[in-house]
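Please see the structure below; I have some questions.
Showing just some of the chains, left in place.
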Amino acid sequence: MIYLTRRYDFSASHRLYNPDFSDEKNWAVFGKCNNPNGHGHNYELEITVKGQPDPRTGLIIDLAEFNQQVNSRIIDLLDHKDLNRDVSFMADQIPTSENIVIAIWNELVPYIPAPATLHKLRLMESRNNYAEYQGASLLR
Amino acid sequence: MIYLTRRYDFSASHRLYNPDFSDEKNWAVFGKCNNPNGHGHNYELEITVKGQPDPRTGLIIDLAEFNQQVNSRIIDLLDHKDLNRDVSFMADQIPTSENIVIAIWNELVPYIPAPATLHKLRLMESRNNYAEYQGASLLR
Amino acid sequence: MIYLTRRYDFSASHRLYNPDFSDEKNWAVFGKCNNPNGHGHNYELEITVKGQPDPRTGLIIDLAEFNQQVNSRIIDLLDHKDLNRDVSFMADQIPTSENIVIAIWNELVPYIPAPATLHKLRLMESRNNYAEYQGASLLR
């Protein structure tokens, strides 16, 4: 098995808060990430797929198709957007790194070009903070 | 002369638009940076001061005082904030990198601990884009 | 399971040698890391915890408590210190990356805020060299 990882960038804003919490509780739980007008990040998304290299090409994936799927289904929907208000697949979710990376997995997993399969996602919110997820591939 | 540079991070959201422009003109000028709900960045600010090392300390600046001034007057006001709505010294300005770096200069220049003086600011909006400014020190 | 990683910095000095070895053997085994007066590094520590996001917060960990534990039990004891002489939990150990990362695990593992658990540590001594450890969680 070979694991191939490609990195993508997007810039987005978000605010962490739970509308069911009091203001006090929101500040206690989320700290400055609860600032009412939001803040933002240069996110980096690393997508790892696994497979066997095709002996005719030495590649495990059709990169043109892969990039087209990632950009149209994920990056174009997140880049230069507000994660609380602009992204339908994040609706009604608190946009923590944890929740974003799970949501991206669920959006992307059916569209990885066969025979490769999705192995892992890493979402870096900043140089000091990242979340990783290896979800089920059952949706395939 | 020795030039000493210190780097600071802040995460913020912004939206580029001019309320005097039509929607069409805002999109033509600012592109996706005009997204109505904003987006965000992990900004990096490099502050360069210049001076002669004090022969008793080998330092050109009192770092504790410098950090205190930078954090209280700049970073605490920008970090985890919306640059369009939360920052009084950016009021009525379009928060481009160019305008932000000039505004930071004007806020910071009177408070650099003597005998060092402010030499240059670099504001990195992302790995691919940064603005630099060397303003007047006359305010001193 | 979500894996969340946070990065911390500390600057420290160390010297690699075994007092039971001859000088010749110390140089043969440790090379220039055996320099008698020591040398130093900007270390980076990546701490990975795992858990399920709390559905009310989208978070797997109380970050304020986590940071407080990491800083008071690890970073404050290592930053701007000599790893051979200043760190009680490294006493009588050769401060290789391998030994430091195991010692940090043992110090930190009882204090990860539940229900998250410690998953992995990565200690980068330089851009070209890092050690990783996944120890037992039995101490919990």
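General observations
Chains here go by letter, A, B and C, matching the order in which they are written, and residues are numbered from 1 within each.
Please note the rule applied: contacts are C-beta pairs under 8 Å (C-beta built on N, C-alpha and C of every residue); 3 or more make two chains touch, one makes a residue touch a chain.
In this text the structure is predicted, and so the values were computed from the model without any measurement.
Of 6 total copies in the complete assembly of this structure file, 3 are presented in place.
Here, only the chains that are shown with their structure count from here on.
Taken pairwise by the contact criterion, the protein chains link up end to end in a single open path, with no chain closing the loop. Where subunit A touches subunit B, over half of the residue numbers in use are shared by the two copies, so each contributes mostly the same positions.
Rotation angle relating subunit B to subunit C: 180°, from a CA superposition, given to the nearest 5. Distance from the subunit A centre to the subunit B centre is 29 Å, each centre being the mean of its Cα atoms.
Separating the centre of subunit B from that of subunit C, both taken as means of CA atoms, is a distance of 34 Å. Among the residues of subunit C, none is found touching two or more other chains. The residues of subunit C lying in touch with subunit A in their complex are 1-8, 48, 53, 56-60, 63-64.
Across the interface of their complex, subunit A is touched by residues 9, 11-14, 32-33, 35, 37-42, 79-82, 84-86, 126-127 of subunit B. Residue ranges on subunit A touching subunit C, taken from their complex, read 16, 18, 20-21, 29-31, 93-99, 101-102, 127-134.
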